[in-house]
Structures are given as C-alpha cells and as structure tokens.
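This report refers to the structure that appears directly beneath it.
In this view, the complex is presented without one of its protein chains, the others remaining in place.
And then subunit A:
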C-alpha cells in the first residue's frame, strides 16, 4: 500500500514539493496572515491586544516621519537601480573581454567588499564621512581648499554616502550575475555580427543587452527589494536608528523603531504590510513591462 503510494506517479511530485510548501506556509504565509491581523490591532508585548480596525493605517498615512522614511527608501532604491545595473553590466562586459589584463584580479577585488561585514563597512564609512576636519573625506576636500562638509547632517550628502556604500558593496555581486549571463551568450552571434561589419557598440546594443535581459530583470527585481528593505547600512552609518532630521530613516528603520524600540507591534505590522504592498506593486509592474509574464514562444 505504502509502496504503491510512494511509487505513484501522481503523488510523487507533491511529495517532492512538500518541503517547499511546508516552509512556505510556516515561515511566509502564517507570519504574513498573522501580521495582517496584527496590523488591525493595538498590540504590545506583555499586554492584551485590542482590535482597533484600520486606525493604524489611517495614522500611518498622516505620519510625517513614515512618509519621510518612504521617501528615503524609494530615493535610495532608485539610486541603486541607476547605479547598480548599468555599471556592473559594463564592468562585466569589460572583464569578460579577452583584451582585458588582470581579469581575475579585478573580479575578486570587485567582489571583496561583499564579504565584508556590513557593520564594519558602515562604521568605516561613518568615520570617512565624519564632519570633523580630520575625517577622510574632509581632509581630502581640504587639499582643494574646500571647507569641511557636514556630510551626515545633510539629506543629499548622506544619501550620496549611502549610495556610495551600496555601490562599494554590491557592484561586484551584480557584476558576477552579469558575467554568468554573458557566459550563456553564444559566441556565434558575435562572429556573425563581425562578418556583417558591426562595431563593438552595435554588438553590445543589439546582441549583449537584449540577451542579458533575463539577468537584468532578475538584478532589477532583487535590487528593488534590497533597496526598499535597506536598514543595517543606515543604522551603522548614523550610529543608530536616529539620524538628524530622519535623513537616514528607511521604511524598515521606521518599522524597527515602532515595533522593537517602542513595542507598538500593531503599528509596526501595518508598516510591514505597506512595505510588502509597495514592493509587490513595483516588482509586478516591472515584470509586466519587461514581458516576464508572457508565455515563452515555442
């Protein structure tokens, strides 16, 4: 009976996907449903929850600090998309080229920052962008007679610092995605193009870029998520979750402030749900426009 069951062709696929389904239900679906319910409650650990309807959501929409955190996260995400897709793609093409010297060296040096602990990197960047005359950036600018800048007290400068940190950490990783994408492009296309007299730029535009589209879609999707979920970098850069005028506060930072620091779990759950909705809308739109939902042609 058991043997029949296990060897059944109809049952086997379900058995194989069962671990995934279980993990999905236990660690994703259950917490999600729970968070959704909690977002309609006034819940603090150690106290009985109270059902308050959509009050958390209506409060969030008028919470200026929350709106600041959304703005910061979206600007950061867009910044990472602009910087961390074209440049890694370009570097990958350069490193993939046979004309390039020291390819392996560049590959490992670009990847090295990804191995560094974000706590260390954030702290080093905080000191680099410190407001003292002696901090690295200000000493450098001092060579050109520039007055010291309070980098981490100014919205634009601090966003620039966060983006520089993101580029430093993730360029190598995205570059590796693109390198693996490049390996899957058949060399015959390039040979055919060369015979037709195509220039390097024409080859890049008409062969490399279109064939790297699946990689670009993947990198965009994870960058959207990573950009919106950024927290630790800001925490380390500003030496805590409280930056001047909240210039470094992200959506997750706001969630952490409400849920963990203030024990307002219901309010924090509503923030989490809104973050999920924003990330889903952006990613589904992006996937729709990049044609990822179309059935593959035979």
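The criterion applied here is as follows: contacts are C-beta pairs under 8 Å (C-beta built on N, C-alpha and C of every residue); 3 or more make two chains touch, one makes a residue touch a chain; residues count from 1.
The working rule: contacts and distances are computed from a predicted model.
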From "Acyl-CoA desaturase", "Aminotransferase class I/II-fold pyridoxal phosphate-dependent enzyme", "Extracellular solute-binding protein" or "Peptidoglycan glycosyltransferase RodA", the hidden chain's UniProt protein name: "Extracellular solute-binding protein"
Among A:6, A:65 or A:209, the residue in touch with the chain that has been omitted: A:65
Residue, one of A:158, A:216 or A:241, that touches the chain absent here: A:241
Residue among A:105, A:140 or A:289 touching the omitted chain: A:105
Hidden partner chain, touching residue among A:44, A:81 or A:160: A:44
Sites on subunit A contacted by the missing partner chain, in the whole complex: 44-47, 59, 62-65, 102, 104-105, 107-108, 111-112, 115-117, 119-120, 123, 130-132, 150, 153, 240-246, 260-263
